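Pasting in a structure now, in structure tokens, and then I'll have a few things to ask.
Only a single protein chain was left out; the remaining protein chains are all shown in position.
Order of writing sets the labels: A, B and C. Residues in every chain begin at 1.
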Amino acid sequence: MNLPYQIDPGYIGLGFVLLFLLLILTFTAILRDKGRRSLGEAGLRKIPAFKKLWRTMNYSVESGKRLHLTLGRAGIGGEHSTSSLVGLSILKSVAQFVSMGDKSPITTSGEGTLMILSQDTTRSAYSSSGVAEKFDQADGQLSGLTPFSYASGTLPIIYDQQTSGTIMVGHFGSEAALIADASENTDCMTLAGSDDLSAQAILVATANEPLIGEELYAAGAYMQIGLTHTASVRAQDVIRWILVIVILVGAALKLTGVF
Amino acid sequence: MSIANLTPIDLVGALVGIFFTLSIFSYALGDNALFRLAIHIFIGVASGYIVVVTWFNVIWPKLILPVLEWENTTNDNLIVLVPLLLSLLLLTKLVPRLTTLGSPVMAFLVGIGVATAIGGAVIGTLFPQVIASINLFDFPTWDQNAGLFWILVIESSFILLGTLTALIYFHFGAHSHNDEPPQRTGWIELIARIGKFFIAITFGALFAGVLMAALTAFVERWNFILTTFLSVF
Amino acid sequence: MAGLLCDNCGAINSPGNQVCQHCQASLEDHLTQPEPISSDGDVPGQSQKFNSTGHLGFPVDDHLGSEGYDSGHKQSPLAELGDVIPIETVVEEISKPKPYSLKIRVTDAQRTNIRLLEKLTRTEAGSRPTPKTSNITTQHIIRILIMLFLILAISWPIFFDPPHLPLPAADSNVSSFSQHILSLPLDAPVLLAFDYEPGYASELDTSTTAVLDQLMSRNAYLTLVSTSTSGAIQAERAISIAEVKAARIYEAPTDYVNLGYIPGGATGLIGLSTGIRSTFPLSINGDQVWQSPALQDVNTPNDFNLVIVITDSSATARTWVEQVRPNLINTPLLMITSAQVEPLIRPYFDSDPAQVDGLIVGLAGSVGYETFTGRIKEASNLWGSFSMSVVAAAGLILFGGMVSAILAANKQGQDYPGGE
Partner (left out) sequence: MVKRTLLIAVTITTGLVILMGYFINLPALVSVRKIFLNWAIILAAVALLIGLINLIVVHARKIINKEPGSHYSLVLLVSLMVTAVVGIVSGPTSKMSQWIFNNIQIPIETSLMALLAVVLISAAIRFTYRRPTSFSLIFIFTTLIIMLGTVSNPWLNVSWLSELRLWITRVPVVGGARGILFGVVLGTIATGLRVLMGADRPYED
């Protein structure tokens, strides 16, 4: 892009991030004023996958079957960390809910730091529900360290644990199809989302409750995890339209030869 | 591959390869013992090699060697010890009683991770893709070939339409009237529908790509089995 | 479980909390301001929430809220209690004479909690269904049929006269890839990144072999790196295959050097693009390589004459383009990718100026490259079988898809327990 005067793209980037931050803070403040009625799905479009997730969580408590969460293979120190963080917040919410049942959720992951955090998250969810003694370290395990060994190591857990549902949220590649398929074979609900586009494409076809693209990142809002989660979904909506306008205006200027 | 120039070790290797290939293929019949045996060996071998790689690539040259060579280097500060210390603290996360010690290292890693994710997303993906979307309308053939020009404009507009509608498809905000489930405003819903069309095409194309990658593996595996069998028997 | 239950999110908070630690919803208002039950059984102010959600404020599907819990009603230890105190009628009768009553305050949520408790005690006492053993199902039969069909399609060109299948021609991506290698000076240092999982070896080995063969013909000094843990050995394997095909001997560290694994994904690549020497103080075999004549001038990837990335992942490909490419001022970046990456990486080749200077995609690209260079015929030998397998797969999807679309028109069923 040849602008008439050159602005360092770094400053634009910084401004963009600050704007985003400001929007999240503003919406948090607005939502706090409105109170809890604004939390959860109120004011958000329906995403069937999350409804099914609630239902499966209820079913899991009733039937005494375990839920299985698999958080992908991205470390928390890398560029795919945010998808893993979404997985962890779903785990927190699930663990708190399921802590009143008699079976704890089982978590698998494909990376060391993620595995540790999955154990920490389950443990803290249990202690906040006053059932800390229920926590077992084997509830958060690592099933393999390379993409395919992670996926294939997850299969026996799905077959042996007789789970009521598999929640796949995190960074996966094409190997995710093996996990989703095994879960479908055992007639489980399979909720699946990844930040990788190829993985999303195959999960759309193999999982019965796929999360497409950005829907994955809205999990916090739909799972009623907290105000900031709902606020950030609102901020994403605003930024979305800013992007649309920037691109449209830019394209129009380009076409008319302004720059 | 011809049997004549196969050494016994290679032959054993080929037979081992066939055994594992068939064990994995047996999964099509459902979860079974052979398949489980193969994947457990696989997980073991893959992890075992990770021990080797991390030792030779990281632990020895980056954690132990700098400390051993500390006296020799002119670098007389303590900074070479920090990675070792951080690594040891991170390892305490494995011991439930000591887990608190490792939390600051986790916090450090989380900080690095989210910053890399945000920075990469803004500088690495968002900016280049926005500029690419705008540059779609940068035509060198401005007044040279009218027919081609309009085809290019239409094609570029189609790409742009796909980008914007797919982005709008994700719009979350919705309103609910009279206890009905929340719904987006009519015109957003309409744009989202167009977006969904583009998303379906994109996913279809990506799915085809993965499937063809998988089919290549299938062809190569079957070819391997056939040629080995044909050369042995 | 001592503590305050948050109506909004179900989290349990320590007593004395004003707001939920979990969702920040206020905990006090329904405790300090008890709202009596109205005549229609609704709690004013909370009615909307409990209508749309179930116990503990979680959205519950209707049939689980009623039918799901009632199915165990008769057998449960608490079932009799339900008969003794028919909650609904009590509420109704007491409510009728006067609009508000404070005697029995049973909300839907509490009722659901009782049912939940019943359900829990029931499942605790009762026997669990025995785990389902895996039998051969229709799914398995379909799979075996798919497999057999594919095997037939693949074997056909091997056993019988292959039908005439024209080889794909080299497109501009492939030809410019080859041009860049041909224009290398002799003995030039080349950086090769083996960023793929062994699972994609079948797809990427053929192109890698053909490219390595051409590089060896220019006597290029190869520097091998990888962001995948098995990349180091994969690179070694690729060199040994290419040695056989090119009838050359390539020895480390005189002809090539294997630097090994870069941990940390994108973080590692940022490190590599700023200083390759600090990322790899030693080669994977522990050799000091940076003093060798071929590498003594190399400090960043830009000091190589060519950078070639072999990858199966669009994220890795993008990271190379976005993090490393900006620092490559006069060094071309070439890519060998799996077919699954193509739709996401092609725009980088098509863009002007191109961010990827040459691209070989999947087996088709590999065949094109082989045709263009006219040296090795590895991928071309597989082309017939591959084409047949793709046509067979497409046929299966088309035929099977039509059958299942027809079946779908006749049936709407339950997919999994707890589902609709």
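FYI, a contact is a pair of C-beta atoms (placed from the backbone, for glycine too) under 8 Å apart; a residue touches a chain by one contact, two chains touch by 3 or more.
Every value quoted in this text rests on a predicted model; they were computed, and no experiment measured them.
Under the definition given at the start, what are the shown partners of the omitted chain?
Spelled out, the missing chain touches these shown chains: A, B, C.
Based on the whole complex, identify which of B:L6, B:L65, B:A121 or B:V153 touches the chain you can't see.
For the chain that is not drawn, the touching residue is B:A121.
For the chain left off this view, which of C:V225, C:V298 or C:L344 is in contact with it?
Of the candidates C:V225, C:V298 or C:L344, C:L344 is in touch with the missing chain.
If the hidden chain were put back, which residues of subunit B would touch it?
9, 12-14, 16-18, 20-21, 23-25, 27-28, 36-59, 62-63, 79, 82-83, 86-87, 90-91, 93-94, 99-100, 103-112, 114-123, 125-126, 129, 132-133, 155, 158-167, 169-170, 195-215, 217-218, 220-222, 224
For review purposes, identify every residue of subunit A that touches the missing chain, sorted by number.
The list for subunit A reads 10-11, 13-14, 17, 20-21, 24-25, 28, 75-78, 82-83, 85-86, 88-89, 110-113, 115-117, 120-121, 123-124, 138, 141-145, 148, 151-152, 156, 160, 174-175, 177-178, 181, 195, 197, 200, 202, 204-206, 208, 212-214, 216-218, 226, 228-229, 232-233, 235-236, 239-240, 243.
Give me the subunit C residues in contact with the hidden chain, please.
On the subunit C side, contact with the omitted chain comes from 139, 142-143, 146-147, 150, 163-168, 197-202, 229-230, 232-234, 236-237, 240, 252, 258, 260, 262-265, 267-268, 270-271, 274-275, 278-279, 284-285, 339, 342-344, 346-347, 350, 362, 364, 383, 386-388, 390-391, 393-394, 396-398, 400-405, 407-409, 415.
We take it that only the chains that are shown with their structure count from here on.
Decide which interface, A-B or B-C, involves more C-beta pairs in contact, and give its chain pair.
A-B
Hey, how far is the Cα centre of subunit A from the one of subunit C, in Å?
Centre separation, subunit A to subunit C: 13 Å.
Can you give the whole-Å distance between the Cα centres of subunit B and subunit C?
7
So how far apart, in whole Å, are subunit A and subunit B when each is placed at the average of its C-alpha atoms?
16
Can you list the residues of subunit B that touch 2 or more other chains?
30-31, 46, 50, 112, 116, 120, 123, 135, 202, 205-206, 209-210, 213
Residues of subunit A that touch two or more other chains: which are they?
41, 75, 77-80, 145-146, 148, 159, 174, 185, 197-198
Quick check on the complex: what are the subunit B residues that touch subunit A?
Touching subunit A from subunit B are residues 30-31, 36, 39, 42-43, 46-47, 50, 90, 93-94, 96, 99, 102, 106, 109-110, 112-114, 116-120, 122-123, 126-127, 130-131, 133-138, 142, 153, 160, 163-164, 167-168, 170-176, 181-184, 199, 202-207, 209-210, 213-214.
Help me check something: in the complex, which residues belonging to subunit C touch subunit A?
Answer in residue numbers: 1-3, 7-13, 21-26, 49, 54, 58-61, 64, 68-69, 116, 119-120, 123-124, 128, 131-132, 134, 139, 197-199, 228-230, 264-267, 312-315, 319, 340-341, 344, 415-419.
Taking the touch rule as given, give the residues of subunit C at its contact with subunit B in the complex, in rising order.
48, 51-52, 134-137, 140, 143-144, 146-147, 150-151, 154-155, 158, 199-200, 202-203, 229-230, 232-233, 260-261, 263, 266-267, 270, 280-282, 284-286, 312, 318-319, 322-323, 338-344, 347, 351-352, 362-363, 382, 385-386, 389-390, 393
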